[in-house]
Each structure stands twice: as structure tokens, then as C-alpha cells.
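Every protein chain but one is kept in place in this view of the complex.
What follows is chain A.
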Amino acid sequence: MIVRAVKGVVVAACCALVILPFLAVLSTSLADQAQVTATGGYVLWPDRPNLDAYRAILAGGVVTRALLVSIGVTVAGTLLSLTCVTLLAYSLSRPGSLLHRPILLTVLFTLLFAPGMIPMYLTIKQLGLLDSYWSLILPGLASGFQIIIMRAFFQEIPGELIDAARIDGAGELRILLRVVLPLSKAVIAVVGLFSAVAYWNAFFNAMLYLNDTEKWPLQLVLRTYVIDNSALGVDAADLSGGFLPPPQSMQMAILVLSLIPIAIVYPFLQKHFAKGILIGAVKG
């Protein structure tokens, strides 16, 4: 009995550790300024809950528009990325494919040496992609990391299966689509999730490549609300002209808004996520 009670307390404590921060974020987003001031920043339970912070954020249509941009970029980017990564990983998983070794080395090279900010910008500019949604999608289309994970998975598929399909007259594309992909749902889910999270969270590339604020994705718009004031020291406070940062309730409302989509998708993909990660981790 005592053991059960202790277990219960420990479980409750662990749950509280996870739930309390979320509750604080949600409650603060619903609290009024007076209560936030009185508690020094975070509120555990709003005395007079209101939706003012959410109304302020959603006014003017900027956030709504950015949300649509983010969804568009994430969906299109993830689909294109999955297509590219799958095709490249599959070809690299089959021994003897055309230019197998040089292409594999090129992929590995990108894992070791990332392009600098300015070369990337100049490339995007030369390609005429500035102020285009493609500047958000194309640079991260074929991630070396994802290719390696998927390639490792494909290599584990028995060669006999593929040989059998070939004997039955299937070409490479048919083998990929009909034999390999149906067996690879877990790795597709995990790579897709990686891509989607990366596209969803990206803001820095949008800041560099998109001058038109109407094309900004959600994360960059939200960043303008939760800009890191702590980075501005005392001296910077007079320089900035006494701008008033958005109140804490608004910053927490932003957090809630940005959490919702990933929180909705994650539970459905989580089982694949863990499985896929393990596959990538132990096979190489």
C-alpha cells in the first residue's frame, strides 16, 4: 500500500514537472497585466482570465497570413524534400548505381562543411530566389543527415526481395514504389517529421531572404513579438528609445499559438519517430 502511495506521489511529481510549465505559459497568456506584474512574470492560475493577448496578436491579419505561409511552406517543403531524399537515398543504397561513390561523398561532405551565411545569400540571390517562397524550401530540400538515415534503412531491406521483383519484370522505379516504400513507412514518417519540424521552425533564412514582410512565415512574425530583450543590456535600453516590449501575457500567447500545430501532429507520429531514430542510430 505504502509502495503504491510512494509510486503515486513520484508519478504525480513527475507529471507536475511537465505540466506546471505548460500551465504557467497558458495561464500567463490569459492573465491581465496587473496580475503578471504582481507575480513578477509568470502566473499559475489567472484571476481574471481574458483573451486580450490573443486578440492583439491576431488583429491586423499578419499572424493569420503568416500561419498560412508556414503551413504552405511546411507541406510543400516536406513533400518535395521526402521525394528528393527518398530518390537519392534509394539510389545510394543500391550498390553499383551511377556515380555512387562521388555522390555519396558529396552528401557526406555537406554534413561536415556547412555553407556560410553570406555565400548562401549570394547563391540565393544569383538564382533569383530572393523574396520567393522557394528560398525557404530549396536550400533544405536534400538534407545529408536525412539521406544517411534513409539509406541505412533501405540497405536493411533484403536484396532477395528486390531481386524477386526484378525477375518479375519490375523496373527500379516500380521496385521503389511497390516494394521498398511500403516496407519503409517508419523511416518515411521520421524523415518527414524531421523535415516538417525544420521547415516549421525555420525563421533565420526567412529573415535573410524575404524582404516582403507579407511573405514571412509564422516563426519569424512571432519572433518579432518575443524578441530577446535580455540581449539588450542596460546601455541598449536607452538606445532603443524606450520601446515597450510586448507584455509577458502576449509573449506566452505566442508560445501557445506556435505550439498548437506541432502538438497536434506529434502524438500521431511519435511511435514512428522513436522507431526511426533507433534505426538510424545503430545502423550505418
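What we mean here is this: contacts are C-beta pairs under 8 Å (C-beta built on N, C-alpha and C of every residue); 3 or more make two chains touch, one makes a residue touch a chain; residues count from 1.
Methods note: contacts and distances are computed from a predicted model.
Participant: Write down which listed name, "Cell division protein FtsW (Lipid II flippase)", "Oxidoreductase", "ABC transporter substrate-binding protein" or "Chemotaxis protein CheA", is the UniProt protein name of the chain that is not shown.
Facilitator: The UniProt record for the chain left out of view names it "ABC transporter substrate-binding protein".
Participant: Which of A:Val11, A:Leu44 or A:Ala59 touches the chain that is not shown?
Facilitator: A:Ala59
Participant: Just one of A:Ala38, A:Val75 or A:Leu127 touches the chain that is missing; which is it?
Facilitator: Of the listed residues, the one touching the omitted chain is A:Ala38.
Participant: Taking the full complex into account, find the residue in A:Ile157, A:Leu208, A:Leu255 or A:Leu269 that is in contact with the omitted chain.
Facilitator: Checking the options A:Ile157, A:Leu208, A:Leu255 or A:Leu269, the one contacting the hidden chain is A:Leu208.
Participant: One chain is left out of this view; which of A:Leu183, A:Ala198, A:Leu255 or A:Leu269 touches it in the full complex?
Facilitator: That would be A:Ala198, which touches the missing chain.
Participant: For chain A, which residues lie in contact with the unshown chain of the complex?
Facilitator: Listed in rising order, the touching residues are 33, 36-41, 56-57, 59-62, 114, 116-119, 121-122, 125, 143, 145, 194, 197-198, 201-202, 204, 207-208, 211-214, 216, 220-221, 223-225, 227-228, 230-246, 248.
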